[in-house]
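The complex appears here minus one protein chain, its other protein chains still in place.
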Amino acid sequence: MAELSLLKTRGLSRHFGGLKAVDDVDFDLGQGEIRAIIGPNGAGKSTFVSLLSGRYKASAGTVEFLGQDVSSLPAFRRVRLGIAYTFQITNIYTAMTVLENVSVAAQSRLKPNIFGHRHVTEATIEEEAAKAAATLGLGDMLDVVAGTLAYGHQRLLEVAMGLALEPKLLILDEPTQGLSDSEIENFKDVVRKINETATVLLIEHNMDVVMSLAERITVLDRGQILAEGTPAEISDNRAVQAAYLGEAAE
Amino acid sequence: MDIAPYLLLATLEGLVQASVLTLTALGLSVVFGTMRVVNVAHGEFFMLGAVGAWVCAMLMPGPPWLGFVTALIVAPAIVGLLAAAADWAILKRIDYDPEATIISTIGLMYIIQQVVLMTFGPNAQAVDAPFYYTIRFPWFGYSSYKLFIVVAAIVLVFALWRLMKGSRVGLLMRATQYDKDTAQNFGIPVDRVYSGVFAVGAMMAAIAGVLVVPNQQAHYLMGHDPLLLSFVVVIVGGLGSIPGTIAAAVLIGLSDGLLSVFFTPTLAKIASTLLVALVLVFKPEGLFGKATR
Partner (left out) sequence: MTNDRKLLLLCLGVLAILFALQFVLSSYLVLALTRILILSVFAMGYNILMGYTGLLSLGHAMFFAAGLYASGLASYYWGVPLGWAFLIGIAGSAVVSVIIGLLALRTEAVAFMIVTLMFSQAAFLATLHFSKITGGDQGLTLPTEARSFDLFGLVLDMTHDGTRFNIAFTVFAVVLLLTYVATRGPFGRQLVAVRGNPGRTEMLGFNIYIVKLMAFTLSGTIAGTAGALYGLMFGYIGSSFADFQNSIQPLLFTLVGGPGTLLGPLLGTALMTMLIDRLSGLTTAYLIVVGVLLIVMTLWAPKGILGTIRDKWARWLN
């Protein structure tokens, strides 16, 4: 596969005291992919993507995004470069309406200049925000206060905020957790639609979602990459079955 | 002229100051350590102890030591009850939200100050020491009462140490500190532990107030400096760390006498307030603290 590289890590590690949550990971992600990261609980998946987004500082190693070394950049700069992160635990502005929530993200992308007038009006910001909300099916809830939304809708709002950033890479940390089956079906469509413009990196426990969405799968175990390949290759991989699938089969 | 006597005197005065400061600051530190709240009214509990000692001295007939002993029992008891009541009536209701706690204890500070002002008036009141024996050094005589303060502080700190480390009460406190919700689930009466800790913290300040009042007059605004110094000690020593608090109290108490040779009191206070601010900004774990828990 000679696709263009979007993101590349070399020797990426994060230690908490003696615990090696992420241990010397070399990871490559091509542009336009939908990639899933799976692995047993405590494998370091969330820590790993937090290192990519800059929420955590790496203990060692580098992160390269579009050829630029972003290892020392703070999180907000990485977001501005195009790495968006949606939280595993719903993390929205509970006191604001849906539209106001997404508007914060839209404003971040449109960067209206307060002093120099960049010709981005409030109307434009809200229009873009409404568009992103509508994509996630929240179009008729724009004026609802986010804290009062049902859990599933809060998850969708979380993703809508990531989407409004129009990122090059959207990292979704367990996005389907707590969603109903019909919501999951809708969500799959959303991810495919997002994928038309962005690369998607997905941490997911729901194997059905993983198998139907992901082009490639990376398996993490104890902070290291255990295997990587197409869904078919991964389901056939003995080591993966032993470490993960056997366990998750329940 | 020989400098040794001056040094000895400065050290003794510093030790007395350090003792009072250790008691007061430990009260603040224990409360912060267990409950993660900052009690801005802490200085007023100190003041209530001092005023309580004066009231006891006024009301008790007989020799001064009788009033003193009564004060040593009654004042902390009343202050402890008051603190427990404040915990129940206010802090519990705002769920120990750190910011709301600061605002409401500022309120409490004003209320206590103003009530004392209304009840006892604006004048400073002196109290006799319980005993007047003077210890003779080759160069000067020194009040044995002041040395008694040092001994009393050491005893009390040791008692607190035993309480925290060696008893069931200490275990409950540590469990609550570690994880409030889990402690609750294990059947630990978190509410009562909090009330108790808040009361004990206040009582330490009150005892310090009783001890100090023969040296320093009781006055409704006297809580200000102990509060400030306690902040300095607790923050420099590392928030919630008891050994750090003691170390910082002794260091600051001892150096205070020395500093006052070079600085005016105002300048010394400017330096210490700036020290607190800068420690919090650049080294929030305190000068003696470990990095993070």
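Just so it is clear, A and B label the chains in written order, and each chain counts residues from 1 on its own.
Methods note: a contact is a pair of C-beta atoms (placed from the backbone, for glycine too) under 8 Å apart; a residue touches a chain by one contact, two chains touch by 3 or more.
Only a predicted model underlies this, so the values are computations on that prediction, with no experimental measurement involved.
Touching the chain that is not shown, out of B:L117, B:I135, B:I154 or B:L171: B:L117 (per the contact rule at the top).
Residue in contact with the omitted chain (choice from A:M96, A:V144 or A:I184): A:M96. Residue A:S53 is the one among A:S53, A:S71, A:T135 or A:Q154 that touches the chain not shown.
Interface residues of chain B facing the missing partner chain: 38, 90, 93-94, 98-100, 102-104, 106-111, 113-115, 117-118, 122, 228, 231, 235, 264, 266-267, 269-270, 273-274, 276-278, 280-282, 284.
By the touch criterion stated above, the residues of chain A touching the omitted chain are 53, 55, 74-76, 79-80, 85, 87, 91-96, 100, 103-105, 107-109, 112, 114, 120, 122, 125, 161, 165.
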